[in-house]
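Only one protein chain is missing from this complex, and each of the others stays in its spot.
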Amino acid sequence: MQRSFIAKNPSVLIFLACLALFTLIVTVLSEGLGLGMISTSFIKTLGKTLCLCLIAVAMDLIWGFTGILSLGHFAFFGLGGYMIGMWLMYERTRLIVVESLSQAEIPPTSSEVVDAIGNQIFGVVGASEFPLIWAFADSLFLQLLLVVLVPGLLALVFGWLAFRSRVTGVYLSILTQAMTLALALYLFQNDSGLRGNNGLSGLQNLPGVEASQDVVSLWFLWASALALGLGYLLAAWVVSGKFGSVIRGIRDNEARVRFLGYSVETYKLMIFTLTACIAAIAGALYYPQAGIINPAEIAPIASIYLAVWVAIGGRGRLYGAVIGAAFVSLLSTWFTGGQAPDIPLGFYTIKWVDWWLVLLGLSFVAVTLFAPKGMGGLVDLWTQARAPNRHGADLGPDDSALREQEASK
Amino acid sequence: MLRLFLASLALLLSCVTASAEEGAIQPLLQEHREVIAKSSRKTIGPAIDAIANSSLPQAQTMLETWAAKSMWMRKSDGRFFVGEKADSKNYRLIDFDTGEVVGTFPKKELKQLKPNSGVRALIGTALVQFQLLDEDRAKRQAALTSIQRDPEAALLTPLRASIEQEPDAGLKAQKQRLERLLTIGYDADPAARIAAIEEMSGDLGVDVRATLNPLVATTRDVTPGAVPEGVNVAANLTPGEEGFSEAEAYDLLVTKGFAPARVTPDEVRLALAENIEGGTVGGVPVAQLDKDDARVRAYAALAEAGTVSPLVNPADIQAALAAHAFFETYAEPIVEVTTAAQDALDNIALKVGVNQTLDLTLDALSLASIYFLAAIGLAITFGVMGVINMAHGEFIMMGAYTGYVVQQIIPDHTVSIIVAIPLAFAVTFAAGVAMERLVIRWLYARPLETLLATFGISIALQQLAKNIFGTQARPLTAPGWLDGAWVLNDVVSISYIRIAIFILALIFLGVFLFIMKRTRLGLETRAVTQNPAMAASMGINPGRVNMLTFGLGSGIAGIAGVAIGLFAKVTSELGSDYIVQSFMTVVVGGVGNIWGTLAGATMIGFLQKGIEWLNPSNTLAAQTYMIVFIIIFIQFRPRGIIALKGRAAGD
């Protein structure tokens, strides 16, 4: 019997409702439109956190559901940010240049305008020519397209190469890590044409928009919430159907799925590329809120932290990833922001700025050892309490949200 | 009465001073006081010459004192003295001429003269004539170094004269060599120069090339009509040929004043802006001037009216180029000398090329040994046991910090290193065993989670190191006998510390092979790795073996840390610099095989140096392309260079 998608996945509805409620409350309390209880900088923080939740959902799809521990998804996130950043920088600079050149006695030729833009953008890194990769930077539509296309294509090519030669498990993790390291090192070079270590900056100023940051930050919050909602829905839909069953099969026993006649490589490639695109969209929304993107953002450690969030939140369940990303990233800013109270021990004062990472690292070890289900496991406690007569024993640490339901079908 | 006494005293004093002035250097110094106090290479020349040529016996001491920054000026009267530190705030002044202590003065009333290294070089050159035959060997050596740094024609004669009397064989050889070089550069007789060139051809020294190259340095020149006689022409140039574009040729014409300069687009724009009349320029409305062709039209109209100089069109350029002869000339006017020098240089160039390759190979080997050393611990924990230990880099760091701490306690660098190496092994061995017992053994069935758990440990350890040692880099100093470099010739050299690391890597390779192939632990390790259940049923305790093996791998990482800290730096991020490369070394080489790790490290080292050689101005690119290459390499050999076959390969 076919039940509707929502009926099969009540958690999706609950999640979307929570997200909508959250967005509404924040909007009402915001400085830009509402009561002014929440500062603009915190709105930006919340908006960015939503983007991080979105990439965590992507990470959960690839790791929690397909069993591929990708340590390179921040490469796609960053690339998405770079693509949108190029347009933002180009257009903002163009407006300034046109304005300034219009005061000259002789109207500028189009090549003079482009030269002046190039000089403004690349002057700080000691160049003035436009590199080839900026060819489409003058068109918002094309750059938006590239936000998805460039990371998607990279994922497709990389994934095709890797899956084709049956690189699996930790080897694949190391390989994806190498990919993001290579990309970061490449972008660090000035010759790459994306301003090297400086990256692209001033992205929070939308060209041609007069509204203050109080309002703009809200727009981005809404956009991020919308993207997270849609991304969550898409992910839930993907894992709920037959496709979802196959990728979970791949996670649990790849050889068996292959012998059943499924093209494992194709499935892996599809999910890898799909998650890369989701990550890229998250990045494209994140960096205009952060204001600056530079290659340090895609250093390998960022992707490892992503895995940490998903693991702490609980992989194999989408809301777990969201909870993990939101909880850990918000908590960690709170600790490193110097707001957490120091703990005086008499002989030594624990300053959280110094000790937070130690705590995070150790709690991460603890989660891996003692609570493989992560924070999402708490939900199980509650559902189990509601339905104590659950049949079947625990299937091991790798079990996921759907397995029991599959068994009961 | 008192006044009279004082007056007579003053008279007496002035007499004394006056008598002392005879044969004294102080008046000479006073004459040049301003330039000496200013101490600039540009202006100091006459003062140094005057002192050096004064034929005063004190001149040498005075110049040496000055160069050693021990000459002080008394601010009250501007006189110069030798200054000696009396105590923290006071200096004792000694007269150059009498050698007597003048008195002790507070530092505030004095000014220390600090000749910069340019001035010191000039002083050194001036001192050569005194020092070449000095009794002190060190001073003669100093004179030769001065000649070497700033060869001058005037030094040739005194140098030649000093060779005969040189008692020290080593210095004599140096003197002879320098004499040859100075002959090439400055001898009046071309035949002598050519003979010297031929004698030195084939010598790899940088100084030989430094002498020869200026002789064959060329400048580009142009002349209307034919090339004049009496010029030592290196080559005739044709505009448009390789390395000499038409644009360059025309620029040369412009700089020599044979042709009008091109009008740049910027100049066009400025000229147009200046000549706006009633909204039009040269009949073209201003609003239309946002197109290049409209600008050209407007400018042409202005040029026709004679208000601006006309544009230089391609035909003009061609005509100008055709009407002139372009050529390269040698700075050295004598043809025979330049030919001989060129031949000698060609001769040397081949040798230099071979030696540069050798040097690059040494660099690559050294880099490979560093990668190998960093990865060998991983080759055990990851390669043999299959445990992904992301905290491996932090074990390296712990080793390095152990070295630093030992050095704080034991000041003698040699002893401290000897103590630090086993101690670093012990510390990281213990840490490894603890980690294996507490964390890793619960996760043997879940390799991906081992990766994440050890990563958690890695960030905790890194932050702990920051909390304990601070973020500042800590010094870990190599013992004195590892200072310096093994110099084969001026091209090939490698620092002793790198040689030590290379040897250490070889030792570890041996130790690893010995343990794995010849000891019971090795046997048990291999057994447990292949089939833990079977091994256990044969009476091996897999838990104990795993613990010891992991400890061994970690301990070796600790020793590698000491070595790496010696040649680079000790910071809390030391480990994370090496972790990705180490994993790639193991994966590229082939997991589970030490020869594979060796091959992987060698390949990565050589590859990186090779790319650096191709693109010397961007080291970052070398690292990027190396990683890209590894990614592609793994696609085609997923099991690495040396892949295990059969059962051992497992899955």
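Chains: A and B, in written order; residue numbering restarts at 1 for each.
Just so it is clear, contacts are C-beta pairs under 8 Å (C-beta built on N, C-alpha and C of every residue); 3 or more make two chains touch, one makes a residue touch a chain.
Rule of thumb we're sticking to: contacts and distances are computed from a predicted model.
Within the choices "Nucleoside ABC transporter membrane protein", "Stage V sporulation protein AD", "Aliphatic amidase expression-regulating protein" or "Nickel-binding periplasmic protein", the name that UniProt assigns to the complex's undisplayed chain is "Aliphatic amidase expression-regulating protein".
Although it is left out of the displayed model, the omitted chain contacts the following shown chains in the full complex: A, B.
The missing chain, though absent from the display, is touched by one residue of A:Ser11, A:Ser139, A:Asn205 or A:Ser363; that residue is A:Asn205. Looking at A:Leu154, A:Leu221, A:Ile250 or A:Ile301, the residue that reaches the missing chain in the full complex is A:Ile301.
Only one residue in the set B:Ile94, B:Ala121, B:Val511 or B:Ala527 touches the chain that does not appear here, and it is B:Ala121. The residue touching the chain not shown here, chosen from B:Arg74, B:Arg140 or B:Arg209, is B:Arg209. Within the complete assembly, A:Gly196 is the residue of A:Gly64, A:Pro151 or A:Gly196 that touches the hidden chain.
Touching residues on chain A toward the chain that is not drawn are 37-45, 48-49, 52, 93, 96, 99-100, 103-105, 119-120, 123-126, 128, 185, 188-190, 195-199, 201-202, 204-205, 213, 286-287, 290-294, 296-297, 299, 301-302, 305, 328-334, 336-340, 353-354. Residue-level contact of chain B with the missing chain is found at 40-42, 69, 114, 116-121, 149, 206, 209-214, 217, 270, 356, 359-360, 363, 366-367, 370, 466, 470-475, 477, 483-485, 487, 490-491, 493-498, 567-571, 573, 577, 609, 612-613, 616-620, 623.
The rule is short, and it goes like this: only the chains that are shown with their structure count from here on.
Averaged C-alpha coordinates give centres for chain A and chain B that are 42 Å from one another. Residues of chain B touching chain A in their complex: 269, 272-273, 276, 281, 286-287, 289-292, 295, 388, 390, 439, 442-443, 446-449, 451-453, 455-464, 466-467, 576, 580, 583-584, 587, 618, 620-621, 623-624, 627-628, 630-632, 634-636, 638. Touching chain B in their complex are the following residues of chain A: 69, 104-112, 158, 161-162, 164-167, 169-171, 173-175, 177-179, 181-182, 185-186, 188-189, 191, 300-301, 304, 307-308, 311, 354-355, 357-358, 360-365, 368-369, 372, 397.
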